[in-house]
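The complex appears here minus one protein chain, its other protein chains still in place.
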Amino acid sequence: MASATKLRILGQRSLQALPALVGIIIVTFVLTRALPGDPAVYFAGPAADARSIAEIRKQLGLDRTLIEQFGIYLRQLAQGDLGQSISTGQPVIKELVNRLPASIELTLVALLLSALVAIPLGILAATRPDTWVDHLCRFVTTAGVSLPTFFTGILLVYVFYYLLGWAPAPMGRLNVMYLSPPHVTGFFTIDALLAGDLETLRATLAQLILPATTLGLFTLAPLARMTRGSMLQVLGSDFVRTARAAGLSGRKVLFTYAFRNALLPVITTLGMVFSFTLGANVLVEKVFAWPGIGSYAIEALVVSDYAAVQGFVLAMAILFVALNLVIDVAYTLVDPRVGIEG
Amino acid sequence: MQARKDGLAMPVAIQAEPVVPKRETGVSRWLRHVRHVLTSNPVTLLAFVLLTVILSAAILGPALVPYDPLQTNASQQMKPPSWAHWFGTDQLGRDVFSRVVVAARLDLIISVAAVALSFVFGSALGAVSGYFGGWCDKLVGRLCDTIMAFPLFVLAMGIVAALGNTVDNIIYATAIINLPFYVRMARAEVNVRRNAGFVQAARLSGNSDWRILALHIFPNALPPMMVQISLNMGWAILNAAGLSFIGLGVRPPTPEWGIMVAEGANYIVSGEWWLAVFPGLALMLAVFTFNLLGDGLRDIVDPQRRT
Amino acid sequence: MRRRSFISGTGAVVVGAEMLPFLKSSAAWAQATDTIVVAIGNTINSLDLHRVGTNRPAYQVTINCYDRLVTFGAKSQPDGTLVYDYNKIEGELAESWETAADGLSITFKLKKDAKFWDGTPVTAEDVKWSFDRAVAVGGFAATQMKAGGLEKPEQFEALDPLTFRVKLLRKSKLSLPDIAVPVPFILNSKVGKANVSEKDPWATEYFHRTAAGSGAYKVERWDPGQQIVYVRNDDWKGGKLPAIRRVIVREIPAQATRRALIERGDIQMAFEISAKDAKELKEKGSAVVVGAPIDNCMHVLCPNFNFEPFKDKRVRQAIAFALPYEQILNQAAYGRGAAMWGGKSTEPADISWPQPFPYKTDIDKAKDLLGQTPFKAGFEVPLSFDLGTAEWGEPTALLIQEGLAKIGIKATIDKIPGANWRTVALVEKKLPLHLDNFGGWLNTPCYYFYWAYIKGALFNSVNYEDAEMAKLVEETLHIASDDPAYAPKIKRMIAKAFDEVPRIPLWQPYLDSAIRKDVAGYSSWYHRQPDFRVLQLKKA
Partner (left out) sequence: MTALPLLHVSDLTVEFQTRNGTVTAVSSVDLTVAKGETVGIVGESGSGKSVTSYAVMRILDRAGRIADGTVTFSGIELHNADDEVMREIRGREISMIFQNPRAALNPIRRVGEQIEDVLRQHAQATSRNAREKAIDLLRLVRINDPEARYLAFPFELSGGMCQRIIIAIALACRPRLLIADEPTTGLDVTTQKAVMDLVVELTRAREMSTVLITHDLGLAAQYCDRIVVMEKGRVVETAPARRIFRAPEHPYTQRLMSATPRPGITLRDLLPNRPEAAAPPPKWQRSPDATEKPILSVVDLVKEYPRAGAKARGAESAGAFRAVDGISFDILPGESVGLVGESGCGKSTTSAMVMRLLDPTSGTIRFEDRDIGAIPAKNFARDPARSRLQMVFQDSTDSLNPRFTAFRAIADPLYRIGGVTREAQARAQVERLADQVVLPHDLLDRFPHQLSGGQKARVGIARAIALEPALLVLDEPTAALDVSVQAIVLNLLADLKAELGMSYLFVSHDLNVVRLLCDRVIVMQAGRIVEQASAEEIMTSPRDAYTRELLAAVPRPPV
């Protein structure tokens, strides 16, 4: 009975996301139209006269009323057409498909790095609350979240690339001398592995390290904090006491009993941090010339590139919904109670 | 997504007899409590000391600094830190130290105003939807979902780009993207308390729903929200800095940490590290302070932590 | 279909023709001495200059991958750097050309052996199609063509496969130079015609993604927003075969990163670097800085005539005397520019343009001038600049703000994002006080005035209107520069510009790029794009 219930719940959750998506579509449309500047003028290029601007306005459909424009946008959307970006001159959907894996790969690696550091730190702090270890953990992770990512990024580039020469040139996902691996998933690390090309894999990872560290530093604090908090709570709970009273080994108590329970809120945080990071890495992408959707969005926004901004936000929203679904699934896997108790 | 408190309940077995000294005035009792919170945790103490430093810079800064933060000086362009210019000078020969100190006020205003706005509106919406539930709850929930599904920084960028890059708009944008956090938190905190015994008791005492919400439930939801408030103050500053980095920050020549870091970041590679590093440190210190402040603030507002 | 990675690639737009195997290992790559890596700060958004919406950085594709009939030659600067020579027109696809006696037509003879990349010969039909396209598609291309008197397809005629004639509407000194600008580039019309549709008669969608020309470089790979890779067309007939076989142009948005890359030697060229980097790299010697003042271009402060106080000439002059020019040039442009102030006389000595205006920093005089006006108590005015030019715009604006404050004018600084800039500054022309950096492609003073001092002209963002000026421009625009009537009229124009200062010049900027020591042959162009065809790599 449980699995069917759970499936139904997951279905409901994804349906619940629909109003939010509709909201996103409307808000984005209005927001982009509120952006200053006239794309027709921008599109017309330098030295365009009033007539050619008017022509282009017509061509872009900007001479119609907002309602009409919205209708056209919806119709195109229904056909899976996100329009064409002005700033890169490519169909938005294609750009997103190309760039999304870059952003996701970066974010995932960053989160992985971050989780690998933050979760053990959080556990360590929780097992020694209010000691110097705890304070140190808090201090270190908080320091990480206290710097603007672009600043950390440039600083890392300066030290590890410019001064020390340890890191490769911050020129995107792969150094110029490498060829991107055969496209399967769009994740260079995975594609390189699939192709068995270890050298490209190494090069890809090398490019990833600095931006991922930059982002990872930023996400350390929420993860460590949540891990510590929920571990503390679980370690103080009755069932951990029962387990200890039953003589289970410290390792078993800490991991099988305490940590698995403490993981639940950590998963939620991880999901939130993921979507937050995906949105926030726009700045990091800019510093590292990372061809992700974040840098794409910034450029698009600055030049009032309606289609690109709309496409980007929509993609992010869908991703966000999908992510929540993944969290729900993860939650369901870890917690048998999902859907049974409120 | 539920909010969990990370506090640890007191060991079950030791409910030591509450010891309360004789009659005290509310203020002195509160001060004693504050002192206790501060001394019990070195990190919190540090945070409050830093906060004092930042606050005094914000209040007294313009009176204290050695130079006019806006005064350019052709002969003092890009000078490294020295006795005359502790933090060096920038491209236009302005004194970086003076600018960093004076910027404290604006940055504090941005973060406090943004957080205050999102706190007031967010917690009010959240409290109402958590208490009354029903269509109001649904509506507010959808609103939050919509905001949350946006990549938040990009939403802030969009708002500032659309409305124009003034301090006011930066504050509004920051407030809007922080809104859902308060809504959800207030909703959750109110929701768990809406049928608590003391709320029922308040109903029996003839309190109206609004009064119960405002005077009985809401104040009790405050302590956990304090943590969120202080975290968000830090975010607000970082957010403003990020906006500056892409050129949507406050207008020059107003000194602001974010814009100074953003502009200075371009000079790191060419060796003028002081342009970005000092405002960066100030910014980090402020964000750091706010982040560490949370637990302390929560303990101060929470009467249960009082002895 | 997923075999060769860079064909299916991550959405790479790849041009057909021969595929050279990419070197996979870094060691092998480092040995490749005929490849350079170039960093640019902007995005190339199309391969087709004619297409509406193509941005300025994309012009480099046209310059390197397509040929024109004619182009400008080059000359050496005193410091050894090369710049284009406006007065020297050379053939690219044209072997020779002849202007009719009445000056109303030019006949071009094409090079016999010139071939497109697909091996088909370049014919006059292709030229005709390309010219027709340039005037027909509209937008910037048509506007630029019009400046040279090239407006209608009927003007263009393919006499025989190797002869092409342009009929001119009027005799103009601008016509031939206008044929030498990047706009009238020659596309492979056979490929083009094969890809037209009813909605798209000029195959803009096709050429947007695919280049098909006869130029020195082929587009090997284009990842929009990331990089473009050029590979040499060994069969090029337009000029001397380029020395560099492959050029990889990477888009690196962060300026600090570009600087780090060039200093570390991971790239061979950082195109369009900031004035500060130029100055410092030059001093440091960690890279070679190449650059020259941009012809016919000035950074100016524009007081808008729509704004009441600026209608008064004395207010504008007062401002021109209040600006801290020296400081601006040193602190905002790091000295990388030619002074445009401190002219000796209110009458221009010659017709060179741009030339220093007879103003200098003189606060007393400024106060005096302002004191004669109803605005002696001062006023408030927003001072705007384009966010995209914040690099120099912001410090300049700050210094101007300070200078104006000294005579009681309170300026508030307003950064305007790129998208909005063109709308409010150039189209609506409603910014009261702003910075501008217009430069004319065709290097004559009348051309500059045509764009910037005539009512309604795009770059006349101050709404300056003067009947005499309009008449002078009209009279000088097309006549030859050695015409005896020309110089006096130009002098009059410049004198008016001195006196009425609708645009207050600050300095003439440089276009600087940084190259590694082993790269040679860089040449600066009015169109502010890199020309990779002339570069060489010195063997270590």
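For the reader, a short list of remarks on this structure follows.
So that you can tell them apart, the chains are marked A, B and C in the order they are listed, and the count of residues begins at 1 in each.
The criterion applied here is as follows: a contact is a pair of C-beta atoms (placed from the backbone, for glycine too) under 8 Å apart; a residue touches a chain by one contact, two chains touch by 3 or more.
These numbers were taken from a predicted model, which means no experiment stands behind them.
Every shown chain touched by the omitted chain in the complete complex is listed here: A, B.
When the whole complex is considered, the residue among B:79, B:216, B:251 or B:298 that touches the unshown chain is B:216.
Of the candidate positions B:82, B:166 or B:200, contact with the hidden chain is made by B:200.
Looking at chain B, the residues touching the absent chain are 10-20, 22-23, 36, 40, 196-198, 200-209, 211, 216, 219-220, 303-304, 306-307.
The chain not displayed touches chain A at residues 5, 129, 237-239, 241-250, 252, 256-257, 260-261, 264, 334-337, 340-342.
What we mean here is this: only the chains that are shown with their structure count from here on.
For chain B, residues touching at least two other chains, in rising order: 161, 247, 265, 268-269. Among the residues of chain A, those touching two or more other chains are numbered 35-36, 154, 157-158, 162, 286, 302. The touching residues of chain B, counted against chain A in their complex, run 1-2, 4-9, 41-43, 142-143, 145-146, 148-155, 157-159, 161-164, 234, 238, 241-242, 245-247, 258, 261-262, 265, 268-269, 276, 280, 283-285, 287-288, 291-292. Interface of chain C with chain B (complex): residues 254-257, 259-260, 263, 276-277, 280, 324, 326-327, 330-331, 387, 390, 394-395, 397-399, 401-402, 412-415, 417. Considering their complex, residues 16-17, 19-21, 23-24, 27-28, 31-32, 34-36, 129-130, 135, 138-139, 142-143, 145-151, 154-155, 157-158, 162, 221, 225-226, 228-230, 232-233, 236, 265, 268, 272, 275-276, 278-280, 282-283, 286, 294, 297-298, 301-302, 309, 312-313, 316-317, 320-321 of chain A touch chain B.
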